[in-house]
Each structure stands twice: as structure tokens, then as C-alpha cells.
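Apart from one protein chain that is not included, each protein chain of the complex appears where it belongs.
We just call them A and B in the order they show up, numbering each chain from 1.
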Amino acid sequence: MQLTTKQRTRVDWFLTFLRIAALALIGAGLLAFIAQAIDANNPFARWANPDALSLTGKQFRDLVVAGLAQGAMYGLIALGYSMVYGVLGFINFAHGEVFMIGAVTGAVTSSKLAEAGAWESNFVLCLLLVVFLSMVVCTVTAVIMERVAYRPLRGKPRLIPLITSIGVSFFLQNFILVLLGPGTKSYAKMPDWLTEKRTFLEIQGTRILVLAVAAVAMVGLWYLVERTKTGKAMRAVAEDAEIASLMGIDVNRIIVKTFAVGGAMAGVAGILWGLLFNSVLHTAGFLPGIKAFSAAVVGGIGNIGGSMAGGLTIGVAESLGPLMILEPLGVSGPSQLRDAVAFAVLIIVLLVRPSGIFGERLPSEERT
Amino acid sequence: MTVTGDFPTTQGTSADAASRRRLLDQDWQKLVRAGGILALGQVFIALSGMPVNFDRRLLIDPILSLGYLSLIWLPLVVSYWVGREQVLEGMTAYARGGRDVLAGAIAGALGNAGLTLLVVGITHFDIRDPLVNWSPQLLAILHFEESVWLGAVIWPVIGAATGALGGGMHCASTRITRTAVIAGLTVFGAAVLESVITDLSQGFHIEAVSDWLYGPKRGLTYPAAIVVAVAAIAVMAGIWAYRDSAMRAGLVGSRQSPAAPGESDRSRTVWRRFISRRLLGYALVIAAVVVLPLFLGRLTNELLANVGLFILLALGLNIIVGLAGILDLGYVAFFAVGGYSVAVLTSPGSPRFSPEMPWFGALFIAMLLAGLVGLFIGAPVIRMRGDYLAVVTLGFGEIIRILLLSDWLSGTFNGAQGITNIPGVEVFGLATVRGFEPRSVLYLVLFFCAIAIYVSWRLENSRIGRAWMAVREDETVAEVMGVDTVSAKLMAFVTGAVLGSFSGAILSAKVGSVFPHSFAIIVSIVILVVVIFGGMGNIPGVIAGAVVLIGVLGGPNQPGLLQEFAEYKILIYGALLVWMMLQRSEGLIPSVRRAQELHIDEMNQDAWLRAQAEADDATGGGGGNSSVGEQP
Partner (left out) sequence: MSSVPMLEITGLHVVFGGLHAINDLDFTVDEGEIVAVIGPNGAGKTTFFNAISGMVKPTEGQIAFEGRSLLGLDPNKITSRGIARTFQNVRLFANMTVLENVMVSQHCRTGQRMVDALLQTRRFRTEEEQVRARGKEVLGFFGTRLTGYRFDQPASVLSYANRRRLEIARAMATSPKLILLDEPVAGMNPVESAELTGLIGKLRDEMGYTIVLIEHDMSVVRDISDRVVVLDHGEAIARGTYAEVSANPQVIEAYLGQSAKGS
């Protein structure tokens, strides 16, 4: 076979250099970490960071579980990005705010329920109610958003809806700010039996709950997309909207449903945020939103399973990365760099494997 | 496409009685929907706290405060929208009349019924827990500190009245409505510009003017408002009259010389006119900009300096987004690089490395660094899809902020405490620019704005500028037409980065300190809104955008004229961005570059076209001539 070697430009060389440098840094950090784990006094560990403290097995497990729990939340948000990108081909920047609205809904309803005394006595039922309400609110938000801001822009170049969604994002954020004020909105106190660490493998109960809820939501979504008629139509529209409409699928309705499903998942994720962090601010949606988008890209945008996997990857990476890669290399205060690590994962993945780890599934005209 | 605005088309369809609709022949569904939307909007505005927070800011002294205005404008807009009907080609436009007024009134009344519900709701329930503005103060404003009854009844009435006004705007000719709208905006502007006008009149020693215009509570006085409105109307009338005579002259001129005038001949006359009008205008503007600061007080100079900083930033981003079409959401990174390099290099308080360089030397290094960072950020993202690029640049912007904030680099950048004690700018021993002398800062900013304008203007009309535009229009085709798109895009990044570093450098000298939180992502977004609002790719547009938005609302960390809006700034920026994208994606001042040189004067072009059409057999199908920003 004829070799069609591409002639490399300076930019290509620079990119290659960046790729290698990034991977080398990660490699060096991991090696140093392993060196420390084996023997904190061996010269390699000393050389990289004389004061580094290795992680104990228990700490490591806690970090992984925390990362997984947060990653599951990112994964649920990522679904919304991924599905909308699959169907409409643009990044719905405001999806993170939908998630934030879910979390705020949860805070308000849970504290109201606690005021009424139902939260303590009937936790499971209340939690279900809160999740349900949050899903409803988020679905409605997402659908209105689609109707008002995105539908009129169908068929425009994709940067136009993207810019619009940035506007929507800041609008929603400040919508909540001016309505509910700048203070933190706290969740009602979780019952002790949940927060105590006495459960399985000494893992905090809330984290298990978070993972369980995420798993249930994922299974529900999988069922919807793979087994129902609506799901089939969604996949058809994602593959080629024009042909789908020729086949008698009402594309507009499917798009609305896509937004609705994405919104519902963001609603669930919002409650998970509440379970994990107990309070929420109007700005809470921004960073998780971007990280979730990163998760969608890492998993291969348009790929539903990939989104969840990407979310878990990002979650674990930002939880372990600072301590396993940065600290061994002598970076002080590494946990402040969590967010930077999440962004770095996105950048590195796009540099090394632009179509994500599990491959993109995009409509034909979006592929480049 | 809508009907051309300049010609009074809707007015005179010689109302034959058959096409005049009957009063009650309404599109009820549309009315109810509009009313519902309006109700939601009004309740949101009320609960957002605007009426309460703006109540003390009077616009027209005894009668109208900004707070009440916030509850009145939406019914006007919605009822105008209700009456709008699209007149497509070949459809006969219905004669406008009482029906439109009624439609507006109904929508307005329905919408404001939302406020009635709110009044009743606040008196009976207390849900202040989540909704912070569900308060007695709001209630007091809503029922004019009278009874609940009054509050419940009066809002639908107000709604009906404003709605009738809004709907009624369709009945008058375009000219009248335009004049009315402009008069209203002028009065609003005069009220809003209170501090600037007071400042100016003090500078020119004509305090009497501002004393007469404004009452003790900063609002326009009653008579002053009327005078301002009348003056605005008079000016508008003058403009219409001038246009009419110019149009008549143009038509006559074309009739006198039916043959197509030779091109060189034509361009010479136009050129002369170009010099006389444009150049004179520019000269006046420049003179005004140079002289005016001398007469302005601290506050206004400070405000203008902030505006100038954002003009600088917006011009830089305009090269990246507007010309090259690369959506860079991390533009703040270059701002930060400029600010922090100058801070580190000039401040004696810089922790690790403190050469205490003079500002201009530091600026030079800051430019170099910004250019390098531009290359470093640009190279990895340049091949990405446009939307991925947006998110990744945003990520880079955040990473830079996080690093500046981190303990890891706090040895150099001092973490959240930032770098303080940044000295002012020594201008070659002639003068010192310091933050507490806003006028000196303003001149510095103006100087760099002039540079940025010159650079943008020159580059736009050069090889690289055309390459950028080609990349923006269609990257693949640009590549196939021989443009090295990768290096063109990188150049755009670097140029934008260098311009961005200017304003960072000025900021640190102006404020005397830099903190990581001054470089949050919202700064990027606000700059983007400025560029988009003004008109992407268009220098005057971008400047106008910065003046209007930053001047009135303020930047993310800088106050504007309406300081009351501080809380609502970002909300408004967000809404504005959405609205611009939906309604006017070409921006406030659409790029007029196509009407260059030969076509300064629309009338001339039309005359020439007409002559051409007569001479030509018109096979080319040159119908759409003067439509400037039309989409393909």
C-alpha cells in the first residue's frame, strides 16, 4: 500500500511535542507516585518531591469512591450534552445551569419537607419525591429553553446556537440569583444512618446511594433509548435528521424529547450534587457543566454509554490526579488544582484522541 | 424579510374599507399567549427585586422612577409585538386601526393581571424563604402604598393603557413611531446620563443647565423632560426633511444624466464628498475625544477609562471572533497575562521576582509573553472543530486563573492576595499616569485604543485580513484557495492576544493591583457580548457596543452609569446575547465594509444603478442591490 505520509508543518511538530510532554508528565508523576508507594525513601521519590506523602490504601479507596460518585454525577449531566450534540450538533452550554436548577429545586423542596417534619420520618419517600420534582422542573426548563432559544436557530451555523446557549447559561444562573438571592441554599440534614461510614467496606452511605441512583437512572435511560420507539426515533434523528423526517418521524418532537430526557437526567444529577455536598449556589452549575461536557467528549460525543464512562473517568481523574500525579512531582497544594486537572484531561484527550475514548457517534454531516 | 423601514409603507394603503378589520376580529390565541408570557415576565421582574432596588432612582422627577419603569416597558414591547404582522410579498396589508389598539390593550391587561395575582399572593402567603423579594416593600410599590384593592385593580389598567400605546404604534406611520421611540429613548438617556451631564456642565462652567435639568433626586424635572423630548422630535423632523430633499435631489440628478457616468469621473466627485464629510467628521470626533476629558470630572473620566479598556479588549477579540471567526471563550487569559506580567515586573511588592521595571518596558515583555501564550493556546486548538475550540479555550482561561490563584505558584503570583503596589506609568518624564487621576488613565487608554483601532483597520484591509475573513466564511474553501489557514488562524490568535495584553497592562497600572478574581471567565463572556452586540467584524460597531454596554451597565468588575443595575448586569448581558442571536445576529451596527468608497451615498448608487439598468439588457439579474448584510 502506498504511503501517503503527511508533510508535517511546524504546528504539527509542536503538537507532537505537546502530546509527548503531556504523556511524559503523567508518566513521570505516576512513576514517582509508585516509587513513593513502594518506599518513601527511595531516591526517585525523594528527587521528585522530598515531602510527598504517599496515600494509604484506605485513602486511596476513599478517593476512588469519591471520584466515582462525582463522576457518576458528571456522567448523568454529560448525557444531556451528548444527546443534544448528537441530534442537533451543537454544545448546549446552558445544560450545566439546568443541572444547577435541579440542585436548587432539591434544596428548596428538601428544606420545605424538613420544615414539615416529613424528611426525617420518611426519608426514602421524601427523597423520591425530591428527585421527581427536580426532574420535572429541569425537564420543563430544558424544554422551554429549546423552544425559546434554540428552535428559531435551527439550521444556522453551529456557533450561533452555541453563543446563544452561553447567553442562556448566564441568564439562568442570574435568574436564580435574583429570585432566590445570593446565599447558599442548604439541603435538609441527611439522616445519620446514611452519612455514617459503617456501611459496606466503610464507604460513606451517601456515596453508595449516589452510585445506586445514577445506575438506576442509566438503566432507565438505556431502556428508553434502546428499547422504545421514541429511542429508536432519537437514534434515527441523530443519524440523519433529514432522512428521519422523510421516514415520517416528527423531528421537532424528537428534539424536544431529547432535551426533556437530558433535562431529567440533569435533574437527577442535581439531587446527587445535593447528597454529596449538602448545599448549592447559583454558580454551582458552571464548572460541573464544563466538566460534564469534557466527560461527553472524553467518552466520545453522541455515545451514551461513553458519556457515563467519560464521567467516571473525569471524576476519578480529578479526584486522584492531583494527589497521584501532581503531588509526587512537587506541586504544593495540589487539590486546589482539581478543576485545572479536569480541564487538562479534556485538552489532553482532544490532543491525543479527538474522537474520544469510545468513539463519536455523530450525524454524517457533522463528522470532519 | 421585512418591509424596508425607511419608506412609510404601512401608513398609506389608502384604507379601503373592505380590508379594515373589525374591532373584535382578533387572533385570540395569540393574545392569550402574549398575555401569559407577559404575565410571567412581569412577575419575574417584580420578584427579581428590580422595582424595589430601583425605586429610589428617579428618572422624571415626581412621576417616574426606574423601579416603575422596569414594570412598564415590557407591556409596551409585548403589545407592540402582538400587533406586528408579517406582510409578505403579494399580501395586502390590512389597514391599521382600533383593532391594534384593542389587541395591545387586551394583551397588556392580561399580562399585568400577573401583577394583580402577585399583590394578592404577597398579602396572603409568605414564601419569602426561597423567593427573597417576596416582601412587604415590593407590595408597597405594587399598591402605591395604598390599599391592596388599588394595587390589584390598577395594574391591569396600567397594562391596558401601555398596551394600547404599544399596539397603537402600528397605526401611526413609521416616521411618527420612530420619532416617538427616539424621543422616549432620548429622555431616558438624558435621565440616565445625569452624572455625566452634570459633570460636563460643571467642566464647562454652565452648571445652570444641569441644575435646571435635574431635580434634587437625580431625575429629570418635569419641564426638562418635556423640553428634551421636544428637542429630540425637532431634530428627528429635521433629519426627515433633509432626507426627503436629498432623495429628491438624487432623483433629479439621475434624470439629468441618463447615460452611465464614467467610473473615474464618478469616483472623483464622490471622493471629494468623501473627504469633505467623512474626514471632517472623523477630525471632529478625534478632537472631541482628545479635548473632552479636560472638562470631565473624576467619575466620568473613570467611567470612560473603563469603557476604553473594554474597547481595547473588544477590538482584540474582534480580530479573533469577528474577523477570523474563531470563537475564543478564554480571551481573558491574555488580559491576565498582560496584567500579571506588568504587575510582576513593575511592582516592588512582587514576591519572587521584582525587577521594578518601568511600565513601558514591562508592557513590551507583556506583549511578547501574551503573543507566546497566544501561540501556545492557539496551536493545540487551531485544528479542532469550532465548538470544541470554544470549550477548550475556556478551559485554558480557567486553568490560567486557577494557576494564578494556587498555592503552588503563590511564590510568584501571591495567590488570592494578588500583587499590589503597582506603580503608575511614567510617560518619558513628562507625566505620570496613576489610578487616582482618572484623566491621565483615560489618556493612556485612549492612546492604546488609537493604536488598536489603527492596527485593526490596517490589518482588516490587507492580505492577512482578507485571509481571516475567508477563513471565517468557509475554512475549507479558504484552504483550497491557497490560504494557509493554520498560520492565518494562529496569527489571529497572536494579534488578538497582544491587543488583549495592552488592556491588562493598563488595568494593573490603573488599579495598582491585580487579583486572580479579576480574570474570571465572565470577563471573556462580557467581551464577547460587547463584540456581538456591536457587530462582529466591524470596528465602529465594536466601539459603539463597548460604549453602550460598558458605559451604561458596566463591566464585570467595573460600575457603569446605572450602578443600580450592578446585581442585574450579568442577567441582562445573558438575555441580550440571546436576543441578539435570535433577532439581530449581525449586531447593532452591521459591518458596513461592503458599502466602501464608491458607495458612501446610497442615493448616488441607486441613481447609477437605474442608469445602468436602462443601458444594460439586464440579464445579470441584478435585483438585490443595496441590501447590505443580507444572508445568502
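Here is the rule we go by: a residue touches a chain if its C-beta (ideal position, glycine included) is under 8 Å from a C-beta of that chain, and two chains touch if they have at least 3 such contacts.
Keep in mind that this is a model prediction, so the values were computed, not measured.
If I consider the whole complex, including the chain that's not displayed, which of B:Gln417, B:Thr476 or B:Gln563 touches that chain?
If we include the chain that is not displayed, B:Thr476 is the one touching it.
One chain isn't shown here. Among B:Ser65, B:Thr485 or B:Ser508, which residue touches it?
B:Thr485
Who touches the missing chain here, B:Ala362, B:Ala467 or B:Ala505?
Residue touching the absent chain, from the options given: B:Ala467.
What does the interface between subunit B and the hidden chain look like in terms of residue numbers?
263, 454-455, 458-459, 461-467, 469-470, 473-474, 476-485, 491, 495, 591, 593-599, 605, 608-609, 612, 616, 619-625, 627-632
As a convention for this text, only the chains that are shown with their structure count from here on.
Let me have the rounded angstrom distance from the C-alpha centre of subunit A over to the C-alpha centre of subunit B, please.
Using C-alpha averages as centres, the distance is 34 Å.
Inside the complex, what are the residues of subunit A that reach subunit B?
Residues 9, 11, 14-15, 18, 90-91, 108, 111-112, 149, 152-153, 156, 158-164, 166-175, 177-181, 185, 286, 290, 293-294, 297, 331-334, 336-337, 339-340, 343-344, 346-347, 350-351, 354, 368.
Under the stated contact criterion, what part of subunit B meets subunit A in this complex?
Touch residues, subunit B against subunit A: 44, 47-50, 129-133, 325, 327, 329, 379-380, 382-388, 390-392, 394-396, 398-399, 402-403, 405-408, 486-487, 490, 521-522, 525, 528-529, 532, 567-568, 570-571, 573-578, 580-582, 585.
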